[in-house]
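Heads up, one of the protein chains got dropped from this complex, but the rest are sitting where they should.
Here the chain labels run A, B, C, D and E in written order, and each chain numbers its own residues starting at 1.
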Amino acid sequence: MTRGFYIGRFQPYHNGHHAMVEHIAGEVDELVLGIGSAGDSHTEHDPFTAGERIMMVEKAVDEFDLMTYVVPIEDLNRNSVWVSHVQSMCPSFDVAYSNNPLVIQLFEEAGIEVNQSTMFDRERLAGSEIRERMVEGERWADRVPEAVAGVVREIDGVTRIQRVAGSDGS
Amino acid sequence: MTRGFYIGRFQPYHNGHHAMVEHIAGEVDELVLGIGSAGDSHTEHDPFTAGERIMMVEKAVDEFDLMTYVVPIEDLNRNSVWVSHVQSMCPSFDVAYSNNPLVIQLFEEAGIEVNQSTMFDRERLAGSEIRERMVEGERWADRVPEAVAGVVREIDGVTRIQRVAGSDGS
Amino acid sequence: MTRGFYIGRFQPYHNGHHAMVEHIAGEVDELVLGIGSAGDSHTEHDPFTAGERIMMVEKAVDEFDLMTYVVPIEDLNRNSVWVSHVQSMCPSFDVAYSNNPLVIQLFEEAGIEVNQSTMFDRERLAGSEIRERMVEGERWADRVPEAVAGVVREIDGVTRIQRVAGSDGS
Amino acid sequence: MTRGFYIGRFQPYHNGHHAMVEHIAGEVDELVLGIGSAGDSHTEHDPFTAGERIMMVEKAVDEFDLMTYVVPIEDLNRNSVWVSHVQSMCPSFDVAYSNNPLVIQLFEEAGIEVNQSTMFDRERLAGSEIRERMVEGERWADRVPEAVAGVVREIDGVTRIQRVAGSDGS
Amino acid sequence: MTRGFYIGRFQPYHNGHHAMVEHIAGEVDELVLGIGSAGDSHTEHDPFTAGERIMMVEKAVDEFDLMTYVVPIEDLNRNSVWVSHVQSMCPSFDVAYSNNPLVIQLFEEAGIEVNQSTMFDRERLAGSEIRERMVEGERWADRVPEAVAGVVREIDGVTRIQRVAGSDGS
Partner (left out) sequence: MTRGFYIGRFQPYHNGHHAMVEHIAGEVDELVLGIGSAGDSHTEHDPFTAGERIMMVEKAVDEFDLMTYVVPIEDLNRNSVWVSHVQSMCPSFDVAYSNNPLVIQLFEEAGIEVNQSTMFDRERLAGSEIRERMVEGERWADRVPEAVAGVVREIDGVTRIQRVAGSDGS
C-alpha cells in the first residue's frame, strides 16, 4: 500500500490540480490532500476559507476511484518545523508530490521522497489567473471542475473576491 | 440536504462515538466530524496526533452510507471566537450534535441549532477508560471499531501512551 | 497630574472593586482600569467577555468624578514582558494599585511604584463567591453596583455561567 | 438606544476621523471606537502604541456629548474570526461604520449592518500624509485635534517616527 | 567528534545537573545544554528568566574542559513538532541525554538515540526541593555550584521567589 501527499492552497481547486490528482491516482493507493494556508481567507490572494476549499476538493475528487484524506494545514511561519507539523496533522505518507522549491527542500532535508512534475507550474499560474478573472467579472467557471463552480456560486464567492479586492466601483 | 457537525477529541475513536455517528447518519445527509484539540498528542490525556485520529475516523466511518468530512480543529484558547474558527475550517453545517455544556452554550449564543443526546456522556467516560486500560496493559481493543484497533497497532500506540504516562516500570 | 493604574479580571466588577476605585479616586487625577485575561470568557472562572466587562466597569465608574480609561489586557503568558505589554496598551501611569504578589513583584522589578491595600484581598474572595452564587441560583445582585447587575441581566449572564459550569441539571 | 462601532488605526487620530465621529454622534447614542492593529508601534506606518492612541482619542472625543468606549483591538491575522474577536472585545453594537472593503465584507457576511460614507477615503489618505509630514519635519499639527497634538508632543512622537523611518541624517 | 544534548529547566541549575554534565563530559566532545520552558519566569515553579539561567549554566560549566552551547528553548505546546523545534534552535547533535519519559519517546520516534541515566530522577527532585528551601528561608546554597549561588544573590532571586510564592507574611 502506498500513500501519497499533495499540498496546495487550492484558491480555488482547478483543472490543473484535478489533472495532477488524476495523474497521482495512477501511482498511489491513497492520497492525502493538504490544504495549505488554511487560516487565510477573504483576501484577493486567498479568498476562500479552509472549509469552503475542503468542500471544493472533496466533491471534485469524488469521481476518482481513490481513497483520499483532505486536511487543512494552518501556517506556523516556522519553515524548520513545517514538515513535522504536516506529518502530525496528516495520515502518514510515503511520497510527496510538489514542484515548489521550498517544499521540496524541506521534505528532502527530512529524508522524505519527493516526486516532481512539470505539471505543477502551470497550476500555480492557473490559480492566480482564475482569481483575476473572478475579480474582473470574466469567464472562469470552465477552468475548474463543475463541483467547484457550484461551491463558489453557493457561497457567492465572486462577490466576495471582488469586494475584498477593492474593485467594486472604486 | 442537511449537513450535521459532530466534534470530539477521539482519543481514540471508540464504539460509543461509532454508535453516535450511526445514529446521526439517520438524521442528516452529510456529516462533518471535527477532531478537537488537533494540536495535542503524546500525553496520557491526548496520546494520538490529529493525523492518526483522522485515519481512525475515516476508516471506521467508511462502513456507513454517509458522505463525511473529517476536519482537525486546533485549539485557539479563545472561547468567544471558537464558533467562527470551527465554521471557517469546516464545510457549512445546519445542526450541531453535542452534550458538552460549553459547546452547546457557544453554538446557541451564535444562533446555531444543537441536538443533544444522552449517548454522549457514556462516550466521554469510555474514552478515558480505554486510555487507562492501554496504560495498564488491559484489554481495550473490543471497545473500538476494528479499523481503529488496526491503526493503534500500526503506530505502536500502546507503547507510546504507556511511556508518556510514565508507567513503564518506575 | 497623577495617573494611577488598577488591574483586575472583573468577573464581575463588584462592590469591593467599586470601593477600591472610590478610594483611589481620592489619590489620583486620572485612572486606567485594566481588564485582565481579556481573551477569556465562557468558563466558570471567567464567564464574561472583555466587551461585557468594559460595559460593566464604564457604567459603574461613571458616578465618580474621575477621568477613567478602561483597557482590556490580553494574556501573553510571559511574565517577563507583561509590564511592557501593559505599558504599551495603556495611557502612561505614575503609580499602580495592587495586592497581587506577582503584579507587585513585576512592577517593582520594572521600577514602578506600587500602592498596596488590604482592601484587595476581600475583593478577590468576593469575585469567586459571587460567581458561585450565580451558579447556585442564590442572590448576588446586592454585591455589585446596580449598573453591573443590569449588564449581567441584559446578556443573560447567569444562564451562561450556570451552563458552562455544567450545573444545569446533569 | 443605538450603539455604533467605528474602527481605525488612528496613526494618529486626525481631523478627518474627528469629523466622522461628529457625524456619527448625530446618529447613535453611544459609540465604540476600535483601535485597530493595537499591537503595532514604532514603525513609520504605525508609530504610536495602543496606549498613546487611546489617550489621543479619549481626549479628542471628550468635547462631543456622546458616551464613548475606546477599545484596542489586537490583530489575529485570521479574517474569518475577526468579527467574533471584535465582538468579544467590545460592548455590543447595532451598526458599524466603515468604508474599508474587507471590513464591510466581513461584517456583512456576519449579518451586521454597515453604514458607508465617502468621508472615509479622505481620512485614510490623511493619516499617511500626516505621518510623511512628521518624518519630513513639515507642519502637521493643524491637521489633528489640539488634544492629539499635545499627546504627540508629550511622548516626543515626531522624533520617534523620524528615527524609525531611518530618515534622521542618512 | 560526538556532540550530546542535555535539556532541563534549570530552575535553578544545581549539583545534580552538575554531576550529570561532568558524567556526560566523559562521553562526548561537545555538549548542547538546552534551557527548557525558556519563556517562563517569576513563578514558584519557574522563578528565573532564561537569561538568568544562561548565566548560571555558563558560569558553572566553565570549569569543565568541554565545548558547550547553552540554548534557551521556548515552549511551543505542540509535542509533535518539539523535536524539530529543538533541532532548529541547536547545533546538530548525535545523542540526547534524558530520563524524562516524554522527551525519550519524542526523540526515539524521531530516530534519535537517547541515553538514560538513573542520575536524572534525583535531579528533578532536587530542583523542587531547592525552590522550597528558598521560599521557606532555609539553607539552599550548598546544593548548587558556587557560581549559581552568586547569580541568585546578584538578582536577589530569593526575594523574588518568596514574593511570587505569596509566602511573604500572608
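Brief remarks follow.
Throughout what follows, a residue touches a chain if its C-beta (ideal position, glycine included) is under 8 Å from a C-beta of that chain, and two chains touch if they have at least 3 such contacts.
Predicted model only: the values in this text are computed from it and were never measured.
Taking every chain of the complex into account, the omitted one touches A, C, D, E. Check E:Leu66, E:Cys90, E:Val114 or E:Val158 against the missing chain and you find that the one touching it is E:Cys90. Across the entire complex, the residue among C:Leu66, C:Val81 or C:Val158 in touch with the chain not shown is C:Val81.
Along subunit A, the points of touch with the absent chain fall at residues 77-80, 101-102, 104-106, 109.
Taking the whole complex into account, subunit E touches the unshown chain at residues 38-39, 41, 49-52, 54-55, 58, 69-72, 74, 87-92. By the touch rule set out above, subunit C reaches the unshown chain at residues 76, 78, 80-81, 83-85, 87-88.
Everything that follows uses one rule, which is that only the chains that are shown with their structure count from here on.
Hopping across touching chains, the smallest step count from subunit B to subunit D is 1. Under the contact definition, subunit C and subunit E share the contacting chains B.
Common neighbours of subunit A and subunit C under the contact definition above: B, D, E. Think of it this way: of A-B, A-E or C-E, only one pair shares over half of the B-D contact pairs by residue number, and it is A-E.
Subunit E has its Cα centroid 43 Å from the Cα centroid of subunit A.
Each of residues 78, 80 in subunit E touches at least two other chains. Interchain contacts give a graph that is no line, ring or star and is not complete, per the touch definition above. Listed by label, the pairs of touching chains are A-B, A-D, A-E, B-C, B-D, B-E, C-D, C-E.
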